[in-house]
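Let me give you the structure first, and then I'll get to my questions.
Yeah, one chain of the complex is gone here, protein chain that is, but the others are all in their spots.
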Amino acid sequence: MSFAYSTQRILEIVGDDVEFSGEYLGEITGIASLAEAMAGDLSFLGNSKYRDAVASSAASVLLLPRDYAQTPKSGQLHIKLDNPSHALALLCRDIEKSLQPLPAPGVHPTAFIDVDAIVSPAASIGPFCCIGKGAVVGAAVLEAHVCVGRYAKVGDESHLFSQVVIGDYCVIGERNRLHPGCVIGADGYGYEFIDGAHQRIPQIGNVVTEADVDVGANTAIDRARFGSTIIGAGTKLDNQVQIAHNVRIGKHCLVVAQVAIAGSTVLGDGVILAGQAGVAGHLSIGSGAVVAGGTGVSRSLAPKEKVRGPTAEPIMLYNRVAVLQRRLPDLFKRFDKLEKRVESLPERATSE
Amino acid sequence: MSFAYSTQRILEIVGDDVEFSGEYLGEITGIASLAEAMAGDLSFLGNSKYRDAVASSAASVLLLPRDYAQTPKSGQLHIKLDNPSHALALLCRDIEKSLQPLPAPGVHPTAFIDVDAIVSPAASIGPFCCIGKGAVVGAAVLEAHVCVGRYAKVGDESHLFSQVVIGDYCVIGERNRLHPGCVIGADGYGYEFIDGAHQRIPQIGNVVTEADVDVGANTAIDRARFGSTIIGAGTKLDNQVQIAHNVRIGKHCLVVAQVAIAGSTVLGDGVILAGQAGVAGHLSIGSGAVVAGGTGVSRSLAPKEKVRGPTAEPIMLYNRVAVLQRRLPDLFKRFDKLEKRVESLPERATSE
Partner (left out) sequence: MSFAYSTQRILEIVGDDVEFSGEYLGEITGIASLAEAMAGDLSFLGNSKYRDAVASSAASVLLLPRDYAQTPKSGQLHIKLDNPSHALALLCRDIEKSLQPLPAPGVHPTAFIDVDAIVSPAASIGPFCCIGKGAVVGAAVLEAHVCVGRYAKVGDESHLFSQVVIGDYCVIGERNRLHPGCVIGADGYGYEFIDGAHQRIPQIGNVVTEADVDVGANTAIDRARFGSTIIGAGTKLDNQVQIAHNVRIGKHCLVVAQVAIAGSTVLGDGVILAGQAGVAGHLSIGSGAVVAGGTGVSRSLAPKEKVRGPTAEPIMLYNRVAVLQRRLPDLFKRFDKLEKRVESLPERATSE
């Protein structure tokens, strides 16, 4: 996990529209937060609330916003540019490429590919992968133990990590990133209660993920009862998310860890569901809506609506009520006292 | 994912105790909701709230309840019968059989079966399956990468999807349907704090699923400390459900996605736990109890009790309190005003 970057190499990556302050002649061999960085590390100021931590950072190179005014310590280099976070991301992307290079195209000798599957010669198929009849795999990377079901499709430049399962007939778009253990296309959860037992409703639809979708570790997306469960282009699902059958998620949504969305609910574009939120079935969540962590949504939301809490209240109202709830013990006491006081008023005072 | 059904074939499947209205001479090549159906599709009215959508549906064939009175469009066939949802399920079951036929019996050449395991000749064992010493597998289907532990049993007609793990000594009943990534029989979570550290309490029990149990993707059912964690006949667990050690679930329960049930809790029959509900340990949940989504249950529930919210209140009370909470800001204001008003009353009014 080692690397070494000269200042010159850093500028090749982040661009040279920068200002310098100070000097560091060595190479960068680590990246760390301001507080944890040591000599030889690069650090950055991405969030202005950490501004005070810059002066005390032991990092050798710091990526800073242009308006950062203090002078560096001796042997420390400040690189000022428009967007330190983005510059860091560019740098990390380069490091990532060297630390985790994509495997070369080819099929590992232990993989099993059905004779009726079509696998691009540009694909990399890892150990113990299993590709079913009629499946079509583009120029994608499949790490170890990936199962691609019958007649499923995997788009070009997608990266399927170890132990991903793609169910029969499901369609994975281009440039998807599917993390270990995620399950695309298990049966939707649908039963009819007949003759004293829950009879399974067959789920003959599939799952379609559009381009640039990320799916987190151990996330599950169920196949549709019929038609498709759809994840829109650019949407990013975190770990352990549950997407029920026939859900349709728009483009560029963020669905954070352990969110669950029940059947047939439709999300617009740019929706944010924070961690552990739950959305009931057959609802419509407007574009740009924001659902706070742990919120339980049981009604449709308007575009850009912001809600929080077990009954999905407007977030400002919820926060205000939370404060007042803490004062309920006091309110009840004051009320009892007031009630007694009023009761003690002479009856004739009102009957006069 | 293509199919084609003539009207005659549809009647063979759903039965001929139907009434017709209108006419469609082609074949059905798709199934879709009323709003999404196109020419060539079959649709249905399963929920009366969508009744108005029938008239505008472009479906070529519609399964409708007998009391649906409007006439079809030109080239559209209405088939009226007792239970459109069930008729659709029968039809989908037939489609499912053709789209996802069960694999033929036999053992895939890449599978590993211990010499001391017993596998039915009627079983289908997929690629890279691993069946441990002493295991007994009936006439079941194991897709790819299924692990069956030592001395575990899998009942006839069960279907284990890819990457299911069955722990040592666990017993899977007949006609179970275990979805990808579910883990049956990991250790229960039990520790004793001794000498400054959590010492693991060995978990020497197993998991037993009775007949007709479904287990969702990435669901986990832990083995008992001793004895068995039991899932009753006909109970259906959704995705990402967590069942702790020594839990006993009755028959025909529905446990929806991301529910967690803590150790040693006992559920009666026909219990419904909606998504993301949590049930604490060592409780008893009466038969027919209904727990709303996201509810936190920390006391035992009587049969048919219906609860909701972080403190599992009676559902009617919870909903009423939710409404009143929104009025707390107003109540506090009114109270302050009232208090001032009363304080301004002359002291002698009460001392008279």
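Couple of notes before you dig in:
So that you can tell them apart, the chains are marked A and B in the order they are listed, and the count of residues begins at 1 in each.
Note that a contact is a pair of C-beta atoms (placed from the backbone, for glycine too) under 8 Å apart; a residue touches a chain by one contact, two chains touch by 3 or more.
None of the values given here were measured: they were computed from a predicted structure.
Residue B:Val165 is the one among B:Val165, B:Val256, B:Val290 or B:Val307 that touches the chain missing from this view.
Contact with the omitted chain, checked across A:Pro72, A:Gly132, A:Gly149 or A:Gly234, is made by A:Gly234.
Contact with the chain not shown here comes from a single listed residue; of A:Gly22, A:Pro127 or A:Pro303, that residue is A:Pro127.
Residues of chain B in touch with the missing chain: 112, 128, 130, 145, 147, 149-151, 163, 165, 167-169, 181, 183, 186-187, 189, 191-192, 194, 196-204, 206, 218, 220, 222, 225-227, 240, 242, 244, 258, 260, 262, 276, 278, 280, 296, 298, 310-311, 313, 317, 320-321, 324-325, 327, 331, 334-335, 338, 341-342, 344-346, 349. For chain A, the residues touching the absent chain in the complete assembly are 1, 30-33, 36, 85-86, 89, 92-93, 95-96, 99-100, 108, 110, 126-128, 143-145, 161-163, 177, 179-181, 212, 214, 216-218, 234, 236, 238-240, 252, 254, 256-258, 275-276, 293-294, 309-310, 322, 325-326, 328-329, 331-332, 335, 338-339, 342, 345, 349-350, 352.
Keep in mind that, in the parts below, only the chains that are shown with their structure count from here on.
One inter-chain figure worth recording: chain A and chain B are separated by 25 Å, centre to centre, where each centre is the mean of the chain's CA atoms.
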